[in-house]
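Okay, here's the structure, questions in a sec.
Heads up, one of the protein chains got dropped from this complex, but the rest are sitting where they should.
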Amino acid sequence: MTIGRGADVLTTEDLSRRDIEQIIGVADSLGSAVETRTSLDLLAGKILATLFFQSSTRTRLSFESAMQRLGGSVLGFADAQSSRATGERAESLEDTVRTVEHYADAIVIRHPAQGAAKRAAEVASVPVLNGGDGTNQHPSQGLLDAYTIWREKGTLDGLSIALVGDLKSTRGMHSLVYTLSNFRSRLFLVSPPELRFGDAVKARLRQRDLKFHEARSVDEVVSEVDVMYVTRLNKEGTGSAYERLLREYPRITLDTLRGCKDDLIVMHDLPRSDELGLQIDSLVDATPHAKYFSEVKYGVMVRMALLALVLGAVEPGGECL
Amino acid sequence: MTIGRGADVLTTEDLSRRDIEQIIGVADSLGSAVETRTSLDLLAGKILATLFFQSSTRTRLSFESAMQRLGGSVLGFADAQSSRATGERAESLEDTVRTVEHYADAIVIRHPAQGAAKRAAEVASVPVLNGGDGTNQHPSQGLLDAYTIWREKGTLDGLSIALVGDLKSTRGMHSLVYTLSNFRSRLFLVSPPELRFGDAVKARLRQRDLKFHEARSVDEVVSEVDVMYVTRLNKEGTGSAYERLLREYPRITLDTLRGCKDDLIVMHDLPRSDELGLQIDSLVDATPHAKYFSEVKYGVMVRMALLALVLGAVEPGGECL
Partner (left out) sequence: MTIGRGADVLTTEDLSRRDIEQIIGVADSLGSAVETRTSLDLLAGKILATLFFQSSTRTRLSFESAMQRLGGSVLGFADAQSSRATGERAESLEDTVRTVEHYADAIVIRHPAQGAAKRAAEVASVPVLNGGDGTNQHPSQGLLDAYTIWREKGTLDGLSIALVGDLKSTRGMHSLVYTLSNFRSRLFLVSPPELRFGDAVKARLRQRDLKFHEARSVDEVVSEVDVMYVTRLNKEGTGSAYERLLREYPRITLDTLRGCKDDLIVMHDLPRSDELGLQIDSLVDATPHAKYFSEVKYGVMVRMALLALVLGAVEPGGECL
């Protein structure tokens, strides 16, 4: 599979190393517009529909910014309440997609149900990008995380990477780990036991012969890792355990980072706040380790690459790593 | 009356056959951009305001897509909650319009009250397009329905057309039947007795000497018609009869269509779902009869035509039928 003209971006499970390298290459080449604060006209006259059945600031606005930086325009809804798409007389997802495909040249969809983006892609005649489906996948997030590591470290091989927090239910984390499974880094999986990756992810890691170690606390791994990626605790599905998990949940402070490598990068998919406060203390922001806001910028670049590729505005191109 | 520069599009009641033919001609000529997925620059630099006091996916996004395909841009609100336009301290519709006319070059308004678009047009210095006012009119819907018939049948004369469902309260159906009253087709009006067209519509049909037959079930007419247009049951105004009407409501399945003409087209203004399921069974989707999603595409074309005409970007042009 190649992410080229007409392709859907539903999951990172079926992406090859070459696919990912191509996306990184295109992100590098187009994304400089984000840094110079200019726009291109590669997608002038093209329309992106954003169907957000779950509300979002980051993902929706990031895709909108990417589309606008490429000269295209955007329409859609920011939450299901302002559309016919929910409620007792709701129309089916398939009918909504068969409608919206006539309004736009590509569709980004976020939906609470696992598999929703795939169902949309099955009926759509235009490319569908998964903006998060239930606890399943959030491929543009996983790819922007991989791109962040690549930008900051120059490689996705030979690193020690800690994935910290709710590994079980975080869709972006799933998309990242499948992306990383194409490269040769060592993973440290840090989470309360209930929140570990499911069997499918572990099977993939074993199949690709990727070394991984499960740990319960950041302390066990902090001195060894080059990358520390932290994510939120998802309330959904935790039931009565939520309060306890919240208290046990890994939190990063200057103290936690004592003894870390000088060039450790700390990432987070944001927002970093929960009922107990910040998962990464704001004192960390001023350290050279903090890369969680850089991820936002890289995210626009990666989404520019995905949109330009599936709308056929750029060629997948060659090696980039 | 002609739909030309500066005109409002409030109702189809006052449209002539020539008006409608002109709109069809312009839709044909501009709308190919929808099929080739390109954009024009006819309305570059122009702004459309979408004032949706009732939420909508289809109508709002269709107008947005039409405006963007013509190179223009869009601003507005998708539901009255995010504006000062409702609530105990709500400003009057007239004041809202006198404000928004300075932000945009044309206004599309959807409102729960009959006559709202007309009131808006009375104070606006820019063209107002009625995106649905109460149970009264929804002219762009009626025109896109007529355009769909014209595209699929090559004519609006000499056909047998079944209008099925809630004829009383469906504003798009009102707009369609007034449009059709300019042509020479035979109408079959299929609905529970409580949901028949009101006297005004029937008077118009008689005045124009248009043959129509009222029926209670699709079975009575299915073998005769070239076009079958189905619409939703409107909950509003049915009171305690709603549950019963829902059970009695016409529903289209493969079974219902047994004995129909080979080239029957089935239309629906969508969504086609209610509390009892689909008004048109999804098995019908795969038949050559199903045109309800084509209507969506034709809708963008017709709205492009309306916007281009009222903003003076095209000439009304000549005959097209």
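Lettered A and B in written order, each chain numbered from 1.
Please note the rule applied: contacts are C-beta pairs under 8 Å (C-beta built on N, C-alpha and C of every residue); 3 or more make two chains touch, one makes a residue touch a chain.
Values in this document were obtained by computation on a predicted structure and should not be read as measured data.
Trainee: Consider the whole complex, including the chain that is not shown, and state which of A:Ser62, A:Gln141, A:Asn182 or A:Thr256 touches that chain.
Mentor: Hidden-chain contact among the options goes to A:Ser62.
Trainee: Hey, which of B:Ala104, B:Leu233 or B:Leu306 is the one touching the hidden chain?
Mentor: For the chain that is not drawn, the touching residue is B:Ala104.
Trainee: Thinking of the whole complex, not just what is shown, which of A:Ser73, A:Gln137 or A:Thr256 touches the missing chain?
Mentor: Candidates A:Ser73, A:Gln137 or A:Thr256; residue touching the omitted chain: A:Ser73.
Trainee: Even though one chain is hidden, which residues of chain A still touch it in the full complex?
Mentor: Answer for chain A: residues 34, 37-39, 55-58, 61-62, 64-65, 68-69, 71, 73-74, 78-79, 270-275, 293, 296-297, 299-300 touch the chain left out.
Trainee: Where does chain B touch the missing chain, residue by residue?
Mentor: Residues of chain B in touch with the missing chain: 44-47, 49, 73, 75-78, 81-85, 88-92, 95-96, 98-100, 102-105.
Convention: only the chains that are shown with their structure count from here on.
Trainee: Report the inter-chain centroid distance for chain A and chain B in whole angstrom, where each centroid is the mean of the CA atoms.
Mentor: 40
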